[in-house]
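Of the protein chains in this complex, one is absent; all others appear in place.
Naming follows writing order (A and B), and every chain is counted from residue 1.
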Amino acid sequence: MIEELRTKARELLTDGTVDCVIGYEIAPRGDVRPVFIYDPAEVDRLVFNSRCDHNLVTYLNRRNKPPKRGAPVPTTGIVVKPCDAKSIQVLLNEHQVDRDKVTIIGVACAGMVDATGAPETRCTHCLQRTPLLYDVLLGDPPESVDAADSFDDIEEFDALPPEERRAFWLRELNRCIRCYACRQACPGCFCDVCESERDDSLWIGIADDIPEKAFFHITRAFHLAGRCVECNACELVCPMGIPLSLLNRKIVEEIEHSMGGFRAGISDEPTPLVTKLTGEEEINEVHK
Amino acid sequence: MPTLIIDRQEVHAEEGQTVLEAAQAAGFDIPTLCYHPLLEPQGACRMCTVEVIRGGRSRLETSCTYPAWDGIEIKTNSPAVRETRKAIMGLLLSRCPSAQTIQDLALEYGVTEPPFPTEAPEETCILCGLCVRTCHELVRAEAINFSERGVDRRIGPPFLETTDQCIGCGACTIMCPTGAISNILEKQGVYLDKPLGPTSAIYVPSLQAVPRVPVIDTDACIRFRQNDRSDGAIADACGVCQLMCEADAIDFNQQDEVIDLDVGAIIVATGFSMWDPALQSQYSYGKSPNIITGLEFERLSNAGGISGGQIVLDNGEKPKRVAIIHCVGSRDHNAHPYCSRICCMYSLKQAHLVRDKTDAEVFEFYMDMRAFGKAYEEFYERVQHEGVYMVRGKGADVEVLSDGHLRVKGENANLGIVMSIDVDMVILATAIEAQPDANRVASLFGLSRSADGFFAEAHPKLRPVETNTDGVFLAGVAQGPKDVPDTVAHAGAAAGMTLALLDKGEVTISPTVSYILTRYCTGCGKCVFVCPYTAISLGDDSKADINAVLCKGCGTCAATCPSDAIRSLHFADEQLVEQIEGVLYE
Partner (left out) sequence: MNESNTAAQPAFEPKIVAFMCNWCSYAAADSAGVARFKSPPNVLPVRVMCSGRVSPELILKAFMSGADGVMVLGCHIGDCHYDSGNHRTAKRIPLLRNLLIYMGIEPDRLRLDWVSASESPKFAQVTRDFVDDIRKLGPLDAPFRVPRSPVEGAAREEVLHD
């Protein structure tokens, strides 16, 4: 499958379909990292294995504009897993990606593993082994999948008493250093100026206290409502090991349960937060 | 064109006419009993008999069937004719001595007593067959016909049994000259809004209706009802109104028209509805025809109404005692808590009318007398002097007694006693309320409703005719109970404001519009979805753009934008944050 990938990349770069192929390569210390291939001669750097857990779609941000005035909009080839492909759908819905300028190299996925070799938790919830969006599909989908679409972890956490939940989040959020790596890694966070980083400190300033951090994370989770595809890039990239998926997936569960089973990245429907009530929601139980 | 001589005058008839038609068209008066211009002539009653002189010979013929041939001479009132008619009336009077029409017509011919013995003195059917012809030719129901022969001849449904062929249209009843046919109506009247008397299926809603054109109630009209019959009955039944209309103005095929208008302002003047007093059983409304609402009393007292303006009970007699009960359904937490404003004054007026038109004693049971307007208090005093008994206490209960009288119980607070009086007629001054479709009208025009259910004005004191939606105004009781002078003033205000709006040539829009901070906009398009006025679009530069004219300033877009790229003028994030910090400042 890797040979197919390299051949395809060489082809796309040679015939000028794309300026750049974004994929994965082996990092100097043996793990995997993203790579930007501009030269067809370098395609042998491309790999794909079960450590390719980064969501490369975040690099499509800013590639929908010309690099400088008068230059053409760049074209890109991108290697995506099924979860990443959902990000592309979200970006398409929000006019951040020009479909004609992106060649989607979809890869069938058997699930990713963490550094210890254990299956990543999110992959145990994922039923999609083939990307929904692709121009090229590489690899064969696995025959059986040991996964169940569930929010067990969220429900388990929800069942804890409120004091424990509060203590948990205080402890976790306190470690946050507001490096914004989670935001940078997330394909859904493409705002030019982040609300949490305004120079006029309208909402929060630069103070490193719990309220500021709480504001950032709650707001970011809220802005992802109906848009988060559960790629887990945020948690993977956090240098402090904060369990961000536990927070962001709570929103996914809420939207799924109270807004008609909606899941992001599947269709061209926008997030239900921007649509009108259908009349079937229970809107009376909004308090008490 | 045939020319004939009628009573020595030359009359030009039309081809195919009968002598009767030609004579009537020329202004001659020939009596008839069994003739109707819309039905085939039968020649049953023989009253239209005239002398026909043709070919030198004089014969007595029924003019309704005799053709108006060229060259014949007719005598409509010769001695022979009069003798004949007198004989006919004698026969008819002997058959039906109690029929008023026959009595009156017989008198014209000098017949005062029936010359022959009467077999059935109560008989009123003269066997003219108008009913049968109506039922067959016009209604096409074919439910009744002649049966038996000779002296046993009679009219009715087959075997005189109730038949489904009869559609209960009542046309036969209307046609019958003597009132021999009566309808047994299972439901009183057809119109819930006109309970005081039956009317035809085509009617003018009231003498003061604007526009004063008739309407057809398609639930009652024979033609439309026949169209519903699934047994293949002919659909073009009756249609008498269309035949009779000289202006040819009736079109049974009229459909609802939907008209699209582009307007700059709308005035909602949808009026009110009456509360149904049957909802509170203590008033016994519906249990006696003499317990009526204030509105029904107005219809009764109207000169164009069924009793010609006379105040009468259901038996046609004038009442001797009338009770008027105020606040039925108003000022009542079990119905409407508000005061309906108009009832005190109209109840006084109605008491005044009853006193003027009858000798009845009038008792007014009131809680407070609201005589707030110009000359209102003076009128109240006048009515008191006219001998109307003012009982200060709510009329609490109306009981229908077995003899038909109505027992009204109420407290007389001034005397500190509970009164119970038996009256002939009770008038309930019922509450007025918002129309039953007020919710739909409100959504259509962006109106809200006040606590009393009427449409909400923009400000209870300062803006009585405007609403929160620019360009939509309220006029009259749609906004709240008010009497005629106040309604006129209110409507005038609405008209004035509308004219001012249209005349200005420019529209003032909300200043709290939002605009895009293009620098921060990522073109994600979420704002486009949330705008209720489609004021936002994505431009060629892939950034959002807000049309300031369409924008009404709700700010929903500003709250939706994750980049803070939308600023709502006067309600910008910076301003709201300052407010929040300000109120919480310690």
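The rule is simple: a residue touches a chain if its C-beta (ideal position, glycine included) is under 8 Å from a C-beta of that chain, and two chains touch if they have at least 3 such contacts.
Here the structure is a predicted model, which means the values were calculated and not measured.
Asks: Who does the absent chain touch among those shown?
Replies: Output: missing chain touches A, B.
Asks: Using the touch definition up top, pick the residue from B:Leu160, B:Leu279 or B:Leu576 that touches the left-out chain.
Replies: Residue touching the absent chain, from the options given: B:Leu576.
Asks: With respect to the chain omitted from the figure, which of B:Thr118, B:Asn145, B:Ser450 or B:Ser542 is a touching residue?
Replies: In the full complex, the listed residue that touches the missing chain is B:Ser450.
Asks: Considering the whole complex, which of A:Ala27, A:Leu170 or A:Ile266 touches the chain not shown?
Replies: Checking each option in A:Ala27, A:Leu170 or A:Ile266, the one touching the absent chain turns out to be A:Leu170.
Asks: Can you work out which residue in B:Thr218, B:Asn468 or B:Thr518 touches the chain that's missing from view?
Replies: B:Asn468
Asks: Would you mind spotting which of B:Gln17, B:Gln103 or B:Thr560 touches the chain that isn't drawn?
Replies: B:Thr560
Asks: Which chain A residues would touch the chain omitted from the figure, given the whole complex?
Replies: 115, 157-158, 162-171, 173-175, 177, 195, 203-204, 209-211, 213-215, 218-219, 221-222, 225, 238-241, 247, 250-251, 254-255, 258-259, 272-274, 276-277, 281, 283, 285-288
Asks: Touching the absent chain: which residues on chain B qualify?
Replies: Residues touching the hidden chain, for chain B, are 443, 446, 448-451, 456, 468-469, 510, 512, 530, 532-533, 552-556, 558-560, 568, 571, 573, 576-577, 579-581, 583-586.
By our rule, only the chains that are shown with their structure count from here on.
Asks: Can you check how far apart chain A and chain B are, centre to centre, with Cα atoms defining each centre and the answer in Å?
Replies: Between these chains, centre-to-centre, one finds 68 Å.
Asks: Spell out the residues on chain B that touch chain A in their complex, using ranges where they run on.
Replies: Spelled out, the residues of chain B in touch with chain A are 519-520, 522-526, 529-530, 538, 542, 560, 562-564, 573-574, 577.
Asks: Quick check on the complex: what are the chain A residues that touch chain B?
Replies: 94-96, 190-193, 195, 198, 200, 202-203, 223, 270-271, 273-275
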